[in-house]
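Notes to accompany the following structure.
With one protein chain withheld, the remaining protein chains of the complex are depicted in position.
Letters A, B and C mark the chains as written, and numbering starts fresh at 1 in each.
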Amino acid sequence: MKIQKPVYYGDYLQLPKILNAQAPESAKYGDAAHDETLFIIIHQTYELWFKQILHELESVRTIMHKPFVPSTDLAVINARLERITSIQQILIDQIQVMETMTSLDFMDFRDYLVPASGFQSLQFRLVEARLGIKPEHRMDVEKQFFNSRLKPEDKKILEQAEQETSVLELLEIWLSRMPFSNFENFDFWGAYSKAVEAMLKSDYEIVSSNPSLNDKTRELELKNLEATKETFSTLLDAKKFETWKASGKVRLSQKAMLSAVFIHLYREYPALQMPYKILNSLVEVDEKFTTWRYRHAIMAQRILGTKIGTGGSSGHEYLKATTERNRAFIDLFNLATFLIPKSAIPRLPEVIKGQLDIVYDFVQS
Amino acid sequence: MKIQKPVYYGDYLQLPKILNAQAPESAKYGDAAHDETLFIIIHQTYELWFKQILHELESVRTIMHKPFVPSTDLAVINARLERITSIQQILIDQIQVMETMTSLDFMDFRDYLVPASGFQSLQFRLVEARLGIKPEHRMDVEKQFFNSRLKPEDKKILEQAEQETSVLELLEIWLSRMPFSNFENFDFWGAYSKAVEAMLKSDYEIVSSNPSLNDKTRELELKNLEATKETFSTLLDAKKFETWKASGKVRLSQKAMLSAVFIHLYREYPALQMPYKILNSLVEVDEKFTTWRYRHAIMAQRILGTKIGTGGSSGHEYLKATTERNRAFIDLFNLATFLIPKSAIPRLPEVIKGQLDIVYDFVQS
Amino acid sequence: MKIQKPVYYGDYLQLPKILNAQAPESAKYGDAAHDETLFIIIHQTYELWFKQILHELESVRTIMHKPFVPSTDLAVINARLERITSIQQILIDQIQVMETMTSLDFMDFRDYLVPASGFQSLQFRLVEARLGIKPEHRMDVEKQFFNSRLKPEDKKILEQAEQETSVLELLEIWLSRMPFSNFENFDFWGAYSKAVEAMLKSDYEIVSSNPSLNDKTRELELKNLEATKETFSTLLDAKKFETWKASGKVRLSQKAMLSAVFIHLYREYPALQMPYKILNSLVEVDEKFTTWRYRHAIMAQRILGTKIGTGGSSGHEYLKATTERNRAFIDLFNLATFLIPKSAIPRLPEVIKGQLDIVYDFVQS
Partner (left out) sequence: MKIQKPVYYGDYLQLPKILNAQAPESAKYGDAAHDETLFIIIHQTYELWFKQILHELESVRTIMHKPFVPSTDLAVINARLERITSIQQILIDQIQVMETMTSLDFMDFRDYLVPASGFQSLQFRLVEARLGIKPEHRMDVEKQFFNSRLKPEDKKILEQAEQETSVLELLEIWLSRMPFSNFENFDFWGAYSKAVEAMLKSDYEIVSSNPSLNDKTRELELKNLEATKETFSTLLDAKKFETWKASGKVRLSQKAMLSAVFIHLYREYPALQMPYKILNSLVEVDEKFTTWRYRHAIMAQRILGTKIGTGGSSGHEYLKATTERNRAFIDLFNLATFLIPKSAIPRLPEVIKGQLDIVYDFVQS
């Protein structure tokens, strides 16, 4: 390697550009508000982090696009997802910095910013699209809410991204490709099905005999159990699953779901350790954005009361409404529904075990 | 002072008691589950912290019970509230430790714990009662949900606590006693009222002329503004306020609310700095419990899926339902609604300023 | 107010500039390293936050430069300091994001960055200078270490800043101006001195009679007590204090130190609540930077091992060395040395109490 020229810190980071990009609107009206700088800088750091998240998601998508994902790439995928959650924790933590700005401080410059609004962040919409949020998943109010706010050129970029394969779709393809939904010479799902039945029967007895439940609650719990039973049967019945999927209550295909359940049940095997980590990391990505939206909504309400935001809108109502909804990996989040106690998990035949295991530890001779 | 005998660490902390209080149920059935110890210990630390929170709240109540709260006691009140929020942060952080227990791990001992449930924590209910949550604030489902779970003797202790004066009630008395809702020789609230009108007029113009709003959204925003106007008029009109209070939408009296608004507007004066901090700390206490309930509900759902909890109940549904509701100081949280821009805040007459100020900094001669 | 033109989010934040300022060096050599983007973006967010910290410090300095700091400004000063510590917490938290980059990842582009180094951050040096770190406080190795790294024009800006009045100097002036070091008609420091003597006598007895100390430790502790005694006597003796100050072991003047001690002892009075908060916030600012340096050094060592950094230097050794040293407010940090038990604190005469107190809470008639 031949290094051509020395690199200086400030040039490398392009600090002249970065540190001269804060132009408070209030100052333009001869009424500089001290806190507007914070407002600008905190949003700029948010956008820088969104850029980094997109960088990681692009890399994950590129790897998962391969017709065959090499096992050595799985650790890379997971490391990038874990980096994303690590960044998301900063996004959440930064809300505490924003909270050092009081209502009165914000009112000093709020009026100058109309109609700018965080809902005009193209990058955040791109992150959602890359993860797997499609226009059809959004509530009507949400679509209307921010679509009218994006610039035409930004709207176009978003629509393009929404048509490209998302991480959720790539995940489905990857999971469907796995050989876990149908083994030769071993009726795994039959064995699983029996274990489920036994578990539900035990749950039924517990609820029926629980002395601390009053009749009304007991009735409710029993109904709940019936629903759980139906859910399991839906997982295992291709037709029922299809109907379920059509209703929008589940997004992954049956094959993908079965693989995900299998991975959860046998996660200790070397072949499944990293896939399990990946499933977990994706849930974590969803969860961190959920927490971020929630905390953000509370913060906005505390600063604004029931007043309107800079975009002329009650953003916090909207944020609250989407807190729970905009999860790409909700199916993975709900996976615990399909798990059964360790003692009830079917024992794998040695030949399958062999396929999932690696032996590299030796008894010393 | 005469110290009678040396104190040893382990005796002082009564460690033989504390460290021998973990008896996993699973072990009793000959089937020791590794993670049950974590489950026990994390709940024990929660209960220890609840005890500490109750200790702080008792102290706050004792001070606020005085017919006259000395100004030097205000810093003490606030320090104790800030300690509570500091402890609450630990309660929230600890959820991450709980999350190291997976669904499968939990299923190893879940069935042995029936019908034990965190909803049987007497101390947590006492904390809520001390803050100001009364039975009438709870949803029917909530009352039914945990009342059937408490032991009779615990239910009695809780009912007793609910009848005693809460921090919310003491706050109302303290705020009502302040002389800010009615000054001699100065029509403060008239001046405030005019400032409000001017602000709303400006907001109305912004919404009307915002080119980026479509007609439907604009209409919505204008309705929103009308509602805001009505809210302000309710604050200032004793009769309207009474009706509002009767409806349960506000808990504090009009006098108390006006004092709280005044404190927010003139918080920089030495006389109001600590009262302002106290109002803020109370909102923070509410917010931390809200975050804790929310994170707790998500964690439960992730571990349980749609299955039932140890108490034979879908606790996470309940936790989510109460996340937002069980706030004692919701009126203070919404206070931003009544704030106006600094430039519009009425100037106080010198005599009133003098009452709020202290001069102890001197120009050196 | 007349708003001239609508403001859009992306224009307002100058996102085209901000989001196009990442040009990885590795890519220029045809060898794009995935993680270099993270390296750039994390440092850019650091610099944005440094800019915000400087903005807050400028404001604090402007207020404290006044010949008389109005009591209503003290809450503003403290709010700005608390915002700084809130930002510093983010700086610390971000180290976890950096730690998602492994040694191997970093080696992919390390060689391209020579000799860029975080030690070339002008803004960080300016923050130190604004707080009160002067060239004479820096270790020789430190001066040599980074001075050779700054560009000439940056070095000039730093030297200029080092000559201007720092927050530490402004604090000293403000504290010295307070009337607490010498009251008319009340020998406060005489009373304090007697209380100190009593306390040390009790400590002496405790150490002498502590049955769990062996002779060697007891001897050590008694020496320690003698030193404490000498420290107190130095605080109260103008001449001794002067010598102490000349030695560099204390930076504040005796008058300023006495005021700081007084504020700590009587912090509950309305007149002293905010000054007390300010002293505490300054210590907190120091402590957060100390933690940041420490965590930063550990992270660097973990990523680099004993290898050299991008600036061709073992930066982590240097970071560790300065962790504890570069504290501007070390005197405030050590203030606990001069506190005495509440029961021993001299009672103030009513006339002085009256000067520190405000009565605005009334017994209801």
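Couple of notes before you dig in:
In the analysis below, a residue touches a chain if its C-beta (ideal position, glycine included) is under 8 Å from a C-beta of that chain, and two chains touch if they have at least 3 such contacts.
Remember, it's a predicted structure, so these values are computed and weren't measured experimentally.
Considering the whole complex, the residue from B:Leu113, B:Ile173 or B:Ile345 that touches the absent chain is B:Leu113.
From the set A:Asp31, A:Asp73, A:Glu99 or A:Glu169, the residue in touch with the chain omitted from the display is A:Asp73, counting the whole complex. Taking the complete complex into account, B:Ser86 is the one of B:Ser86, B:Gln160, B:Ser209 or B:Ser343 that touches the chain left out. Residue-level contact of subunit C with the missing chain is found at 103-104, 107-108, 111, 114-115, 144-145, 148-149, 202-203, 206-207, 210-214, 216-217, 221, 224-225, 227-228, 231, 264-265, 283, 287, 290-291, 294-295, 298, 301-308, 311-314, 333-343. For subunit B, the residues touching the chain absent from view are 1, 3, 6-10, 12-15, 17-19, 21-23, 25, 29, 34, 37-38, 40-41, 43-45, 47-49, 51-52, 55, 59, 79, 82-83, 86-87, 89-90, 93-94, 96-97, 100, 111-118, 120-123, 151, 154. Annotation for subunit A: contacts to the undisplayed chain at residues 1, 3, 6, 67-76, 174, 177-179, 202, 206, 209-212, 267-271, 273-274, 355-364.
Rule of thumb we're sticking to: only the chains that are shown with their structure count from here on.
A comparison of C-alpha centroids places B closest to the centre of the full protein. Distance between subunit B and subunit C, defined via averaged C-alpha coordinates, is recorded as 32 Å. With each centre defined as the average position of its C-alpha atoms, the distance from subunit A to subunit B rounds to 29 Å. With touch defined as above, residues shared between interfaces to two or more other chains in subunit A number as follows: 111, 114-115.
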